[in-house]
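Yeah, one chain of the complex is gone here, protein chain that is, but the others are all in their spots.
Right after this comes chain A.
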Amino acid sequence: MTDPTPEPVVELRNGAVAIAGRPILRHIDLTVRSGEFVALMGANGSGKSTLVRALTGLWPLANGSLQLFGTPFGSFHDWRRVGFVPQRGGAASGVPASVWEVVASGRLTHRRLLRPLARADRAAIAEALDVVGLAHRSRESVSALSGGQQQRVLIARALAGDPELFFLDEPTAGVDLPNQQVLADTLATLSSRGATIVLVAHELGPMAPLIDRAVVMRDGRVAYDGPPLASEQVATAHLHEHELHEHGHHHHHAEPERHDHAPHIASPIEGDHR
């Protein structure tokens, strides 16, 4: 770490997303700096996937501005720097596709039109398959794999592109603990090489020690942005927020404390109604 404040890789200012006219995300300010490992947490329907989709340009912003790698989103074309694992049930489609082929589509950002795969592409695909432990099944049809194995195929697809910025939307949902550990080790390696990672997760599991920062969404807004939280603290994270702002950087408590100072009474809308 020679650079005290690495430059921002993702910068969303006052972002808002409306789906079919209905505001879903509002007033989101999120800056992720190069090399950071951010966990995006929050209840079902709180807007985590929507935020990731806004950051990757899949949902247009109704308001606000987005910069990726310091470039305004409209003029950003360097997609090989970005990797994405969507939140999904499977990788199958109407026609058989082999595991290798699905992972190979992760190299598209590196290939020029009408050019065959280069040796570097093949090596990257093989390495990605190796990392998720599916190298021996690469010729099988993805639809013959179990749900968790298909999820690992999607992770390999993102890895194959060798990106600097990863968005992973619940990549470990349905993946067993040993393989979560494998993914955590992979992300640790990527992270140590300087990759920036934005991970959506309900249970951090083996990823927990890697997290630099947690962002908790609540009803389409950022409710907490600070040091990592344990999963059981996420539901009450918005209560910690004020505390963090009042006392500066402050390590989280093992147990959410009961405290009754003004700020949390003053914001009844954000109060607990779930």
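Assorted remarks:
In this text, a contact is a pair of C-beta atoms (placed from the backbone, for glycine too) under 8 Å apart; a residue touches a chain by one contact, two chains touch by 3 or more; residues count from 1.
Everything that follows uses one rule, which is that contacts and distances are computed from a predicted model.
Taking the options "Membrane fusion protein biotin-lipoyl like domain-containing protein", "Phenylalanine--tRNA ligase alpha subunit", "Iron chelate uptake ABC transporter family permease subunit" or "Acyl carrier protein" in turn, only "Iron chelate uptake ABC transporter family permease subunit" matches the UniProt protein name of the chain that is not displayed.
When the full complex is taken into account, the listed residue touching the unshown chain is A:Arg157, out of A:Lys48, A:Arg157 or A:Arg218.
Within the complete assembly, A:Pro96 is the residue of A:Pro72, A:Pro96 or A:Gly194 that touches the hidden chain. When the missing chain is restored to the complex, the residue among A:Leu58, A:Ala118 or A:Leu177 that touches it is A:Leu58. Contacts to the hidden chain, counted on chain A, fall at residues 53, 56-58, 77, 79-80, 82, 84, 86, 88, 91, 93-98, 100-102, 104-106, 108-109, 111, 113-114, 139-141, 144, 154, 157, 161, 167.
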